[in-house]
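Scroll down for the structure; my scribbles are underneath it.
One chain of protein is taken out of this complex; the other chains stay put.
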Amino acid sequence: MNYLPQLTQRLLTGSITIMLAACVSYWILSLISPNHAAAISLDQYLNQLLHGDFGQSQFYHLPNLDLILEKLPATFELVIITSLIVALLALPLGLYTAIEPQQRVARAVMAFSLLGISLPMFLTGTLMVYLFAVQLNWLPAFGRGEIVWLGSWPSGLFTVSGWQHIVMPATAVSLTLLPLFLRLIRAELIQVMHSNPVRLAQAMGITPWRIWLRYGLRNATLPMITMASLQFGTLMAYTMVAETLFQWPGVGSLFMQGIIRGDGPLIAAYLVLVSIMFLLFNSLTDLAYGLFNPHLAPWRQHTPFIGQDTP
Amino acid sequence: MNAAKYHGHHVWRRFRRQQLWRQLKANKTAFVSALILLTLGLLALLTPWISPFDPTDMQQQNIMDAELPPFWQLGNDSRFLLGTDGLGRDLLSSILYGLKNSLWVGFWAVILQFILGTSLGLCAGYFGGWADRLIMSLADFQLTFSSLMLAILVLAITRAAMGAHDYHIWSPWLLVLVLGLADWPQYARTLRASVLAEKHKDYIAAAQVLGYQSRHIMVFHILPNTLSPLLVIATWQIAHVILAEAALSFLNIGMPYANPSLGGLMGAGFEYMLSGVWWIALLPGLALLILLLSINLVADWLRDALDPKNLGQRP
Partner (left out) sequence: MTSPLLKVTDLHVNFISRWPNEPSVDVLRGVCFELNRGERVALVGESGAGKSLLATSIIQLFDSSARIRQGEVVFEGQQLTQLNPKQLRKIRGRRIGMVFQDPMTNLNPSLTLEQQLLECILSHRRISRAEARLVALHKLRQVHIPAPEARLQQYPHQLSAGQRQRATIAMALALEPTLIIADEPTSALDVTMQAEVMSLLTHLCHSNGVALLWITHDLSLVAHASDRCLIMYAGQIVEQGPTTALINDAQHPYTQGLIKALPQMSKPGQSLFQIPGQMPVVEELGHHCAFAKRCEFAHEVCWQEAPSMPQDSGHQASCHLLTASQTLAGAKP
């Protein structure tokens, strides 16, 4: 397939976006640390960025890029584990509540998902810390635990204490997204089950399991990708809150500390890197869409799904 | 304006046909939630009069009263029903004021979002062309970053730029502004979709032929037919904004500590909780939970009640 024109267009819009983000970050630098901004002009700043120099932190006196890259693995692992929890729980639970809505367990799950939307992540986090750390003393309240170096990547996933430390933050954040995905999968499955192709399949005597998997889950995948891309920003936001609450040493808490200290260069560098990250993620989801590319139009109505970009 | 009264009357008639009151009474969960919400709203409104203390008044605070537990625990002081926080402020009063502030921010931010989102959505849908493209790309951009993330970034940077002290003077208004500006895309998108659907219907062509101005057609002909989903979004957004405000206050970039907020109390109380003083963090959390839960339940009910498929059915 001819991807070239699409690819060049993406690269072009991407570069312009990052350029704009860099200009904005320069402006913000001038707001927070005016003397730093006065020492360097806009084109010098942009030039430095192009060469990979993201400036130096006012507080730490170390290159911003190094500081951020040092903390990035922690945030990355937290995000990965959170997403895994959501994916591993939402699919089976969504399937189950769609198939057997009347069962007690299914109703409990639905009631819980309703509660989950109203539960602020920091309240769950606080409760978890109080219960498991202060009262029961089962899990640690802050930090990352022991880490193991895989090349230059510090990972906390290979030690018991690492897992003990990541359990609470990841669960707290996943509980904000889980109800959403659960309801989405359930709604999609129910909608599919009332569609004409499913009726024909049932008239042909195809077993329910095949129908659920082949017709149901298959058609739920695209809206899941859409939802995931819409929720990415929210996931980032809550990861930041979690990092503050659990004192998780990631880029989010680095940013918040920079804010409190008024560390302009660090904040500016963080903004540019966040823009790059969002851009990459968007391209990834577009790619995933392209891979799937199913012909699903006939049985999808595009009614706006309430609760689409929410906590 | 005769036209306005005429159309207003029609919208009201259609609204009444849905028999919302009867539907509300039939659904027990929604009814109870609505009652709780009403109670909380009333408490918030009457707070300056019914609150035992004024937490914004430094004179009333005595550091010696700090960290007293609520009435069911040992060592409490009968003056402070739910205990006191680290500065000696009565927690019950702080929670009441926090409720008031949350609802205040929620209300005004949603009004801002609603007006902004509706106007932009109407324009995008009705006029199409470059206005549509511009508005929609802006909406997409904001949706990619999510309102909470944008709010955190903007407010955090504002705080860093202004310094903590100045920031906290302006923060309530900044909160309303930022949260209002952050979430308009939802309204705009929904409305745009509805407008695009309605635009091609005959009654719009009739109105255009009769010479009505575009603005008039948009507001009086199209908007009433597309109002229901917007109302549901607005109700649901109140909870969203309150949640966002609480999260921002928790992170210390929301309401100032002097003017209590439920999230702020939780944030400040976290440290104390680690040493066993749990009420400063958890009791406001409970209040927040009840508030959010009741709003969400009412919003869910409203969505089902206003569903056009249910129009005309007896409850």
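As written, the chain order gives the labels A and B, with residue 1 at the start of each chain.
Heads up, the rule we're going with is that contacts are C-beta pairs under 8 Å (C-beta built on N, C-alpha and C of every residue); 3 or more make two chains touch, one makes a residue touch a chain.
Every value quoted in this text rests on a predicted model; they were computed, and no experiment measured them.
**Student:** Which residue numbers on subunit A touch the omitted chain?
**Tutor:** Missing-chain contacts on subunit A: residues 194-197, 199-207, 210, 214-215, 218-219, 294-299.
Assume only the chains that are shown with their structure count from here on.
**Student:** In whole angstrom, how far does the Cα centroid of subunit A sit from the Cα centroid of subunit B?
**Tutor:** 24
**Student:** Please output the residues of subunit A touching subunit B within their complex, sorted ascending.
**Tutor:** My answer: residues 28, 31-32, 114-115, 117-123, 126-127, 129-130, 133-134, 141, 229-234, 236-238, 240-241, 244-245, 255-256, 258-260, 262-264, 267, 271, 274, 278, 282, 302, 304, 306-311.
**Student:** So in the complex, which bits of subunit B are touching subunit A?
**Tutor:** 143-150, 152-153, 156-157, 159-161, 163-164, 186, 189-190, 193, 229, 232-233, 236, 239-240, 243-244, 246-247, 250-253, 263, 266-267, 270, 273-274, 276, 278, 281-282, 285, 288-289, 292-293, 295-297, 300, 303
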